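One structure follows; several queries about it will come next.
Every protein chain of the complex appears in place save one, which is left out.
Labels run A and B following the written order; every chain starts at residue 1.
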Amino acid sequence: MHLAYPAVLSALLFCTGLYGVLARRNAILVLMSVELMLNAVNLNLVAFDVWLSRTAEETLHSGQALALFTIAIAAAEIGIGLAIVLAVYRNRGTSDIDKLRDTAEGHDPDGTDSDATGRALPAPQTAGEKAEATA
Amino acid sequence: MTTTTLAVLVPLLPFLGALAGLLLGRTAPGFVRPLAVLPTLASLALAATVAWRQGGGQAVDAATELTPTGSVPVELALYVDGFAALTAVLVTVVAACVQIYSTGYLRDDPRYPSYAALVSLFTSAMLLVVYSGDLMVLLVGWEVMGICSYFLVGHYWETPEARAASLKAFLVTKLGDVPFLIGLFALATDAGSFRVTRILGAVADGGIEHPTLICLLLLAGVAGKSAQFPLHTWLPDAMAGPTPVSALIHAATMVAAGVYFVARLLPLFEASQAAMTVLAVMAAVTMTGSALAALAQDDIKRVLAYSTIGQLGYMTGALAVADRGAAVFHLLSHGAFKALLFLAAGVIIHAAGTNSLAAMSRMGHLRDRVPDAYWTMTVALLALAAIPPFSGFFSKEAVLGVAEHVVTGHTEHAPAAAGWIVLLAGLVTALLTAAYATRLWLLAFRGEGPEAPDHGRQPLTMTAVLWVLAVPSLALGGFAFRVLPDWFDGHDLTPTLTTSVLGTGVALVGGIVTYATWRHTTAHAARVPLGAVAAHPEGDAGLVEAEAIASHAPAYGDIAYAPDPSDPGRLLLGPLHRPAAAGFHLDAVYTALFVRPVRAGASLVRFLDREVVETYVRGAGALPRWLGAAVRRAQTGNVQTYVSALLAGTVVLAVAAVLVATGA
Partner (left out) sequence: MTPAAAVATAAHATTTTAAEAHGFLSPTGVEIAFLLVGLVTFGAAVITVTTRQLVHAALWLVVALGGLAVEYLLLTAEFIAWVQVLIYVGSVVVLLLFGLMLTRAPIGRSPDADSGNRRVALAVAVAAAGALVWVVVDAFRTTWIDLDGAPAGSTEVTGASLFQHWVLPFEALSVLLLAALVGAIVLSRRAKADAAAGATGTRRDTEGAR
């Protein structure tokens, strides 16, 4: 097989994931896009490993090993990432990345943010969104 | 100890006293009064010893080079001749009296330690001027006196009058001191040295190429320091300082420094006829103008201030007719009786609670409250009016005699025109002097009306000193005119018959006319009540005086003038009364000529600085601010924007790297 096939596919998947990271509003969608990027890298690693394991006698199969490690790490990362997203959701009532603007110029520190008011606020917000969505 | 050592100690002791007073004033307040009085008394004793040893004979001349300057050397030099010795005795006597008087006058004043230290410093500076044989060292003393005068006149700096007066005194004398400095440098360049002896030697050899220019430059400084026309405007306003300061600085010592300086270098001035004529005209204008102004003043101290200006005019007039013996004789006797007048005025102000003659003339029996001041002031006023046998008679007659000498052509040292100017002006001034002295005495002590309040006896320190100074005012003259020529240049100082008769007659006329006018106008007093008295009459004299000064303008509408119809001066001066009270509006002229342009210049500079220069500065700051604002807009807080920008840059860099790698 021509090496270009997996390499090009990997590049395209990576850039798709990149688009998703930069363009999606929901934090969980961003995490999904990150998974796409990681998988693209994995494909690259495996393809090159298979190519090199034929051309060279003594190999460490480092590509496949690293791909396995990447899978494991991605799993760990998704766990932590989701825990963070849930914590943010509980604190701010939203998982919108656009609303997380603490580093903005002149922004109030965490706690006095107008979005993080109380438990009462998220329910009507999401209920309203839900109503919008289903209407 | 040698005379030289004693002479060095004379200015040194008060200086050390001042230093100790400034350092210890806060930490050891118990030592302040001894530190003020004792060094001055010691200096008096030493100055008297030096004078006795020198005895009018060989001058004590000692010098050591201070520092090589590369051109004209500056030396620490001492030159004590008869003039210096006697002037130093006068200075130390008046300074000691003033220090003792101040302990009573400023009894409760919180700033007494610094005041006393400054008076000591001033005394040491004046003694430096008197004893110095090097003009640069003299200049040091001259300038230190100026700054001490600034601090001491501004002693009551809570009052705006004192603040303004101290600045005015400083600036006007400084205005004269700049040409003075230039004149000193020119003189030293011509003569090759700052030493007085060498300069006088150069004058005798004809080595001074531009005597007129140098003399005119030096006269500017003398006019500033000795309050001669046109730089006399600071002295009446300097009365906003405490009375002992006025007695020391503005009667006996600092203002005499200019006269003393000219006396020291008189051969130089004689070398320029033009300078002598200018000096004579200056003296004449000063004498007559100040006497007229003194007749119109309401503040008792301002009367004495203008009187000082006039008497200094006598001294400069004597110098203009090339006789320094008469000038210094008048300086010595004037120092004694003018200091006495000021100190007695301080006592009166304390007792009456006001410095206004109009208010005092409406108090009955004021003289019974201050018997010491009454009698000593009478003595001093008689001396001022040059009534025989008081000391003022002899000294003033010495001046007039010298003028007459020049008029009758008995000397080549001075032009006859100068003699005529001085003689005529002197006689007119004698008349006016007697007039304002009589007016002062009548208004202060012959007032009628409600009883003056009784605040108890005046402190002993204040009254004892008055009697001490009354002795030379009474007795000095008759004794001095015989002895002094041996100390001075040897010219005869005996009063001549013509001038004595003329002078005394004129004085008596002035006194009698004033008395008659007073009798005529005093009836009006009862109809027009006038007067403002200090708010804290139980306070020490300094406090009473400060309040009196601060209340004069609000009570009467003017610092110098009071609308008093019972004032004989009004009738005597007629239409000249208002201008005379305002010093013939010289202050207004100076304001228009100098103050307004300087202020306009200052506001122009401020405008340029704010509108032009600062606009550039602000503009320079505006650009970074806009850039910052623009950059700040990128801080949206949106992480995805940040990462997008990051990755866009990375892609660009990667493409560039690849291109470079493949292209190169």
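Rule of thumb we're sticking to: a residue touches a chain if its C-beta (ideal position, glycine included) is under 8 Å from a C-beta of that chain, and two chains touch if they have at least 3 such contacts.
All of these numbers come straight from a predicted model, not from anything done at the bench.
On the side of chain A, the interface with the absent chain consists of residues 1-9, 11-29, 31-33, 35-36, 39, 42-43, 46-47, 49-51, 53-55, 59-61, 64-65, 67-69, 71-80, 82-87, 89-91, 95-98, 119-120, 122-124, 126-127, 129-130, 132-134, using the contact rule stated above. Of the residues in chain B, those that touch the hidden partner chain are 638, 640-641, 644, 647-648, 651, 654-655, 658.
Note that in this section only the chains that are shown with their structure count from here on.
Against chain A, in their complex, chain B makes its touches with residues 632-633, 635-640, 643-644, 647. Taken in their complex, chain A has these residues touching chain B: 18, 21-23, 30, 97-98, 100-105, 107.
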